[in-house]
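As you look at this complex, bear in mind that one protein chain is not there, while each of the others sits in place.
Our next item is chain A:
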């Protein structure tokens, strides 16, 4: 039914088809200028934040574990949209006006940082204790063991769950449209507001997200294959 009515919208109305084609480029531009950089920058800073948080949580000092726990709990316990509004509208009201794009980067990075820290923590814990011990017996410090022995192995374990986080992030960046970031979904909203072709334009946006995520899952497969090379 859904497909039928969609096909009907497109085929019965050549103007619909034209609209689809004509709005493709603005939306792709939205992806290139908004969605993709938002995702890449937020993910990179988020992962760095996650690594630091994970290491803090694994430490034996309370003054490191407690802030890490509070941070993870607060981010995971509140809606991302609310966080986004606090950074953009909330801080703006207090005089810390941050532009929409950097606001979105801050909120998404904090989000990825919290979720990915749990993934990284779990994958560090999954590496057998004997690896730490072997590193220690060749004289490595904690930092050297972590960097050269534990993290490369933990990376392999954490690729599938981190890919999930990454793909979720691609879709979550659509929330940034609500703080006026011109990204893919915002573009489709703008065109729809002019033409009233909601179904066509939102389905088109959905298709574009799907294509991006599909390409990403192919990249994920490649990375996993590369990292599998030293395991039987």
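Here is the rule we go by: a residue touches a chain if its C-beta (ideal position, glycine included) is under 8 Å from a C-beta of that chain, and two chains touch if they have at least 3 such contacts; residues count from 1.
Quick note on the criterion: contacts and distances are computed from a predicted model.
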For this session: Match the chain absent from this complex view to the correct UniProt protein name in "cytochrome-c oxidase", "Cystine transport system ATP-binding protein", "RNA polymerase sigma-70 region 4 domain-containing protein" or "ABC transporter".
Result: "Cystine transport system ATP-binding protein"
Exercise. Out of A:29, A:45 or A:131, which is the one that touches the chain we can't see?
Worked result: A:131
For this session: Just name the one of A:27, A:149, A:167 or A:205 that touches the chain not displayed here.
Result: A:149
Exercise. Looking at A:28, A:140, A:203 or A:216, which residue reaches the missing chain?
Worked result: A:140
Exercise. If the missing chain were put back, which residues of chain A would it touch?
Worked result: 128, 130-131, 133-140, 144, 148-149, 152-153, 156, 229-232
